[in-house]
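Taken from a larger complex, these chains appear in their original positions, while the remainder are omitted.
Chain lettering (A, B and C) follows the sequence in which the chains are written, and residue indices restart at 1 in each chain.
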Amino acid sequence: MSESALEALRINARPGTLFVAEDSPPPRIRYFEYDEDVLEAGEVEDPEELRCYAETERPTWVDIQGFGDEACLREVGEVFGIHSLALADAVNVPQRAKAQRYPDHLLIVIHAPHESFGQGERLPQVAILLARDYIVTFQEHRYGFFDDVRERLANPQGLLRRSGPAYLAYALVDALIDQYYPLMAELAEELDAIEEEIFERASPELVARLHELQRRTTQLLRIHRPQVDALHQLARIDSPLVPEPIRIYFGDVEDHARQILGSLEAARASATDAMGAILALLGHRQNEVMKVLTLVGTIFIPLTFVVGIYGMNFDYMPELRHRLGYPVVMGAMAVLAVVMVVWFRVRGWLGGPSGR
Amino acid sequence: MSESALEALRINARPGTLFVAEDSPPPRIRYFEYDEDVLEAGEVEDPEELRCYAETERPTWVDIQGFGDEACLREVGEVFGIHSLALADAVNVPQRAKAQRYPDHLLIVIHAPHESFGQGERLPQVAILLARDYIVTFQEHRYGFFDDVRERLANPQGLLRRSGPAYLAYALVDALIDQYYPLMAELAEELDAIEEEIFERASPELVARLHELQRRTTQLLRIHRPQVDALHQLARIDSPLVPEPIRIYFGDVEDHARQILGSLEAARASATDAMGAILALLGHRQNEVMKVLTLVGTIFIPLTFVVGIYGMNFDYMPELRHRLGYPVVMGAMAVLAVVMVVWFRVRGWLGGPSGR
Amino acid sequence: MSESALEALRINARPGTLFVAEDSPPPRIRYFEYDEDVLEAGEVEDPEELRCYAETERPTWVDIQGFGDEACLREVGEVFGIHSLALADAVNVPQRAKAQRYPDHLLIVIHAPHESFGQGERLPQVAILLARDYIVTFQEHRYGFFDDVRERLANPQGLLRRSGPAYLAYALVDALIDQYYPLMAELAEELDAIEEEIFERASPELVARLHELQRRTTQLLRIHRPQVDALHQLARIDSPLVPEPIRIYFGDVEDHARQILGSLEAARASATDAMGAILALLGHRQNEVMKVLTLVGTIFIPLTFVVGIYGMNFDYMPELRHRLGYPVVMGAMAVLAVVMVVWFRVRGWLGGPSGR
């Protein structure tokens, strides 16, 4: 279903209704129960099988990829006691990035760039539901954002294995925010390339590229600003779900998010400045072109009029008969041309392309 | 009465005076008394008949559509003990969106888009008065925003029937805010269409469409910003009228309102950027056009002068008599033309439309 | 005295010095002592006569119009025990809008539009001094802002008579803020008129009108923003002078002031957008005009050169003697013209005024 069709559907719906885009695959549910000694990983078809993991004290991470089966998602919600609004926010993409407290859990919604970005205005959304003993993550597609975290979890000496679900939540959020760095580098390179070309050759294609850059930074800012707020909240949250020492880690991710925000804002400001510079350059070139035409026209149009006079066929034009008529007229025109050139030089029009 | 005539009337009026636009129909008063077991719905002519519902502890929703009878509205206010300022804010549209606490009730004023939007600058206003045991909603016209909530209320298993008036208030506000999604989708589509056309063919009609988009987003931002504030207040309100678990729901609507705000701000920024891009493109095309004229003029105006010389009718012009006069002049002009073309190529004017 | 002359005077003056514009009439002092049963109104020459009213517990409203007698104003200050800074702020117009607490009273300074606005940059200032048992209002001229409040005060059943001075202060402030509504309607109409005309015929007069609108909204924003702050303060003030139930009323005026602020900001944003649209339209028209000239020039200037060649008077120009010389040249020129028209059509210059 297209985004706008989905949005139309949502109106007048009961709160907590789940809407799923048609192209979302059926859910793939993987789980990882771990502590310092043991890591038990597996994949289940029926969320009911996860109930035992939901009830143990050992931390469990349930990763759901694909939303193509509403009943299944509802069952996940039921097994883990997820608030209906939290489940709806996790599944009904896109939501605003947030860190929302519910009585028994914390819902973190983050958007991260993916290769798919650029085609649309939407970044993939990942929802992380953090409870005392488990984490459930929701992804609409199989994005692979967490491949590396899974690998680190396999390492029995890793900090991940020795820490609780809050640290895992941090690691997941950190992995998502890290996705922005290559995107930022790409934006910076594109901006540099455009700025260089402006002063070389400003074409409509360059204006289009610059405008596209403006559009992208505007969209990214719209998506990213609430993320910074959500991370700010997490770094200062007063909840037993995020113990004090873990908040420092969230504070570190917040700093990265703010760094990205600063770069986005700077990119946006520079793009606007660049558009202004293009306008000034175009105005300058226009002047240069016009000066050439005006120069040529101002010198030759009057002279052409003069030679036109002596091309007239009146019977009684005594000058035409005079022996010196021709040289005198030619001389007068030469004087006129010289006067004009001098006048233009005085006004600075002939001082080269950068003249006044 | 026109909006400005109404506004003129309001000056120097006593606080609490009710002003009603002439085209507002007479009030249609419907009521819904409900709990888990029972739903009693009906319509009354005389607000006095509602007094019994105002006094029971069972939740009652009174929905008033049309303001065309001031006495009747005053009677509603009297029956439900509504503060005169609250009644005035509910009836004297348009008010700023707000969540205002009064000693015994809470007044929520929200504006929602309707098909009628686009003709004027005003969005329909809905006022929701939440008291301990009842809700009164005020709508100037029969907008139909709440048709779906009414249907859900008819379902005895629904959460609505099991929850108090605060949850109903949430459902009503949510229904109103949801109205913005199709409008946002429409704005986004219009913006995309305009941005695509800019680089195809920038016409005054496109500038007009873009400016109209700017005007609409400006108006929507003016109306929507206070809504976000009102919902923010509701999500954090410390009042027995909105119990703690319901505040999470208002927080969810607040998030939606903030998402809409983010989109509106991004649309406005993009529209401004697009206007800048149009200017740059027009400047570029202007240069392109001027270069063609300057090229042609600079080459042919001097040549025309030369042929004008030899069109003069002086008796004594020896060149005219010479056998080689004609070919020499033609050759000289050809050389001059070639020199000029080379000069233009050096300056980059002949390197194609995107040349410097 | 002109505003700048007055400002020059103020430098290095003792705090509390009173400066009065020369054109301010001598003070007209009216008083209204009232309670539910009695209304005693009158006019005095000598402020000393008011001392008895200042001392009773019955609420008294003293309205001073005209500042043309400094000694008299000082006496008012002395009779009512007004802080010297408060008196200076009330009389030395224009001050920034404020709600300033003094040990025994509260000074509210508000600016309201008047017919006189438009000639200058200054809106009339009204100062309202609220004490426990009396109110003193200061107006530089006889503006008539409070005519209606006076009438309502004459009604023994009115809320005004039953409430204390704080409610009267609210009624006065409300009357002042209401003055903005017709001004806002006028601005909105002017903006609509300008926006319509932009796409019809953009003239320097239109630019001037738009710039004047920008100037007015800038000035109004400068004056109005502190008013919103002052009303915000009043609605939350923790002072026995404004009892809790009256604060709701001030909150209502604050909402109106915020609505006006929102409209002013939207008007300013739209005016700026409109200026951008004018620029884009002018750029477009320029392109259109230039294309016509370039088209005509590019086709006919070379052709004129060609006919000039055959207007030369060389003795030996064999083509001139040839029977087919004339038709061949005419044909060649026709072909050249057709080629050029085709070339222009390919570049899109002949696809109508909105062509690329």
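Remarks
Going forward, contacts are C-beta pairs under 8 Å (C-beta built on N, C-alpha and C of every residue); 3 or more make two chains touch, one makes a residue touch a chain.
Here the structure is a predicted model, which means the values were calculated and not measured.
Note on stoichiometry: the full complex in this file contains 5 copies of its one protein sequence, with 3 placed in the shown coordinates.
Basically, only the chains that are shown with their structure count from here on.
The chains touching chain A as well as chain B do not exist; no chain touches both. For the pair chain B and chain C, the CA-based superposition corresponds to a rotation of 70 degrees in steps of 5. Mean C-alpha positions place chain B and chain C at a centre distance of 24 Å.
If you average the Cα atoms of chain A and of chain C, the two centres end up 38 Å apart. Along chain A, residues 311 each make contact with two or more other chains. Across the complex, chain A meets chain B through its residues 3-4, 7-8, 10-15, 83, 85, 89, 95-96, 98, 100, 102-103, 121, 200-205, 207-208, 210-211, 214-215, 218-219, 221-222, 225-226, 272, 275-276, 278-279, 282-283, 285-286, 289-290, 292-293, 296-297, 300-301, 303-304, 307-308, 310-313, 317, 319-323, 325-326, 329-330.
Residues of chain B touching chain A in their complex: 147-148, 152, 158-159, 170-171, 174-175, 178-179, 181-182, 184-185, 188-189, 195, 198-199, 245, 248-249, 251-252, 255-256, 258-259, 262-263, 265-266, 269-270, 273-274, 276-277, 279-281, 283-287, 290-291, 293-294, 297-298, 301-302, 304-305, 308-309, 311-317, 348-349, 353-356.
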